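Report on the structure given below.
Here's a slice of the assembly, chains where they normally sit.
Chain IDs A, B and C follow the sequence of writing; residue 1 opens each chain.
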């Protein structure tokens, strides 16, 4: 009854089919336009990369074009914070889906400054602040970047300084969230210091290929490959997957779980990192967004992929 | 790396351990007290039953004592409605976690009468109403009951009329939800008719053992056993699992996904149905509830079970 | 510095001017259409009547055409309830503007079933229920109708049974509000019984002339004329005026206080009762509503009237 593992060749064929279907999609969503660096990205681009349990790395499309990972960085900062602080982290951020848009402040007021989960903006800012409790801003940012480079096995991943600067100049809503939480004591440091680090880790640029590689530790129970080098505890990898499934696509998380059935985390740069535990880590990218702020084509592509491979955490094993 | 399947014997030992641990728990939560039939249930009771892929049915505790399944019935009415109507059902109910308590009406006002998901009260009432579009109340209720008897393979499952009557007499909040949705056109029939059926399916009594058996079709991709008689399409079984994982324990769904890592559905009677796809369907029951309205001990027991067996949809396969 | 009292003749001239200006208004708002009886009212109609301190009754327009007073009835039921119960009434309803639409249920959930004020639907239903604590439905309705006939000095004021029936058939939102409050214990009787009375007092039909007469007790400190027969205590009349000023036009109350500067109460039938304390009671009617559910032309006409007469509670005396 359980799914047969698709071979490397059949995965290659599936990706080619998906790329072709996506190329023919007339509607591609709208590129994020709140900062010029995102607004001028070509919406015609599309990429998908699989990093499989067998060690294959299979790509189609613009898989070597870097894009701004934006909120996908929240997965990596969460992993860093959990690694450093363990369970203590959860006194500063909840673990429930919010039912609100990613940048909502309403929930924060009703719940006295405690953000619902680490993947809404407020929650991710609180996680960043927790890392700053132990490190100076430069060090904290270094830690996060070093972690991503390590899990991706790619030394050339870097922050796009123009994006970081633009975020800092226009991120009034995030300044509001940070100060609001600071007023409640959820943030412990100076809001502008925390936001400086936050805006920078959101401005990290990666390719779909690098993203797939960087997500392997979530697909393989905390290790870079099945039975390979351990990055974080198995329990933590599963917990991060759970949070991605329930909260990773903002107010489209339920829909993504329903349609795709895999943990995922999206960013307004158009990327989605998805995880098929034990099978593959998947980096997918297309810049056009749907109304909920998730990549339209990447969502569709992942749905097709799950359908063709049978990958779903809800299928029998 | 993937988990070895625990043997029938080791599962038996695990259940015995869990029952012992639970027996020693000083804090057992509070029994629901909004209707007398629930208020007078003995909080000391505890039961857990596994219905495994191998066909074993393994129980500990009060596994043959019937309890009121309450909101767990929403899983079965959803399956009936999906079976009858397919995708059309989703025009009347959403698929997103709500971030609100189970009986909240706030979300309904902000989202113009469309309930967020089929597992909050409003959503389940909308699902029940959709079944009534095709059947008279008695027939609809008959359909639901017959479905449950069939998937459990137990002909003696029945509605507790005293519970149904009490719900009907005190369910002002549900009357409010139904009429509110009727005002928006989400409900199409007379609210009192729909509520009559709703209160009755919530009043179905089952044992932990029956519950575990009734959940097999979710654990085995829509079939009563791996490769066995098909109840619903595989795709639908996975979709229901996804909804259970993201929305099944109300505002404790994220926490349950984080700690247990399995799709689950709770009821204020103290029951939880959990699903380990490909491995087992699990019926668990203890009447005392936590602040979010989920069974305190059943939640804890399922966390221990997942920990001991390694069952988690987020673990590699 | 204080305003000179305008003479009866000058008031007549002012009303004539206003009627002419209104006749030329191209935009007249939209007639309420949730029940057929309101939907088929001719939007071209307009009336205004003043009942002055001097005992003059001055009208222009369709001042003898009856219309459905709808929410304006809440002023009279409040007066009846305050007369019967005094300060005890305020344990069941608040005295604050709500910042929400008239039929919102959100505030009720956040504030545990206590409606914010007696002029939102929920609050008026709670007031009606409080009267039912002392009287049977027929008697309660008789009390309210008798009170209105007495203060208007008009025996032929009656309920429009077709309107009452339609309200009852389509008032799902109000059924929701009533049951929601019943769940919290704010309502003490059976919701359908309270709603029966509520729908009937909202269905009272009056002319602009009758409305102006009925409001005199609010303009003259609780008496039918300055120094005349006392209806309620002076303190209560002032309190009702205060509630009208802060809450009488739903979410347009602040705007009305800002522009007109007089206590007022609107109904979706297009009527507005306004009060210039010590000077006049004003009945105004035009069926077309603005986006907030208040009569568009009646609001404009009252602004012109206040401007021309200098009547404003915020002007020096």
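Operating definition for what follows: contacts are C-beta pairs under 8 Å (C-beta built on N, C-alpha and C of every residue); 3 or more make two chains touch, one makes a residue touch a chain.
Nothing here was measured: the structure is a model prediction, and the numbers come from that model.
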Where 3 copies are displayed, count of copies in the complete assembly | 4
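Methods note: only the chains that are shown with their structure count from here on.
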Name the shape of the chain contact graph, picking from line, ring, star, complete and other.
-> line
State, to the nearest whole Å, the distance from the C-alpha centre of chain A to the C-alpha centre of chain C.
-> 55
Euclidean distance of C-alpha centroids - chain A vs chain B, Å | 31
Which residues, counting only chain B, touch chain A once they are in their complex?
-> 1-2, 53, 94-100, 107, 116-117, 219-221, 223, 226-227, 234, 237-239, 241-243, 245-247, 251-255, 257-258, 261, 263, 277-279, 312-317
Contact set on chain C toward chain B in their complex = 104-106, 108-110, 172-173, 175-180, 182-183, 191
